[in-house]
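Below: one structure, written as structure tokens.
Excluded from the complex is one protein chain; the other protein chains are retained at their positions.
Right, chain A next:
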């Protein structure tokens, strides 16, 4: 059986770590071997972050080999675009329609590129754009945007909803659980 390669990308502080933990937990509960890898440290200071999650019957490398990504799960548009070269041409992309300006853009030295979504569509046609913030507000908390996106990603994977629910229940603090489950279902229905 082949391995499914997922990359979660965005900016430090966006909740990428938690989303990748929930993914990994769900894959283990579904009976797969799973490995996950990301770089902590410097990336916590608003830097570019990428987390690799791989599952299948047997997984060796904790990092996705270049050009073999199946699903790109982007929390921020520029970062989603940045990691496209790691993906297969027929990869599925789930992108949060959200911009965070890098330092040079904040300083007015560079501009945030226009038309990123259109550029991405020409490279990988299978792109689902999600207004994570708006949908998270509908779920009751703007901070649940990562869970909305997780729900959208789950729709691309053949794993039962009950397993996702167990994984979320294990990883999300009790007081935030209801909002997150709601956010997940909104994302999953997209």
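We take it that a residue touches a chain if its C-beta (ideal position, glycine included) is under 8 Å from a C-beta of that chain, and two chains touch if they have at least 3 such contacts; residues count from 1.
By definition in this document, contacts and distances are computed from a predicted model.
**Student:** Among "Glycolate oxidase iron-sulfur subunit", "Indolepyruvate oxidoreductase subunit IorA", "Allophanate hydrolase" or "Binding-protein-dependent transport system inner membrane protein", go ahead and choose the protein name stored in UniProt for the chain not displayed.
**Tutor:** "Indolepyruvate oxidoreductase subunit IorA"
**Student:** One chain is left out of this view; which of A:67, A:140 or A:155 touches it in the full complex?
**Tutor:** Considering the complete complex, A:67 is the one touching the chain left out.
**Student:** Specify the residue from the set A:6, A:78 or A:183 that touches the hidden chain.
**Tutor:** A:78
**Student:** In terms of residues, what is the contact footprint of the unshown chain on chain A?
**Tutor:** 11-12, 21, 24-25, 28, 33-48, 59-63, 65-67, 78-79, 81-82, 84-87, 89, 101-108, 110-113, 119, 123-124
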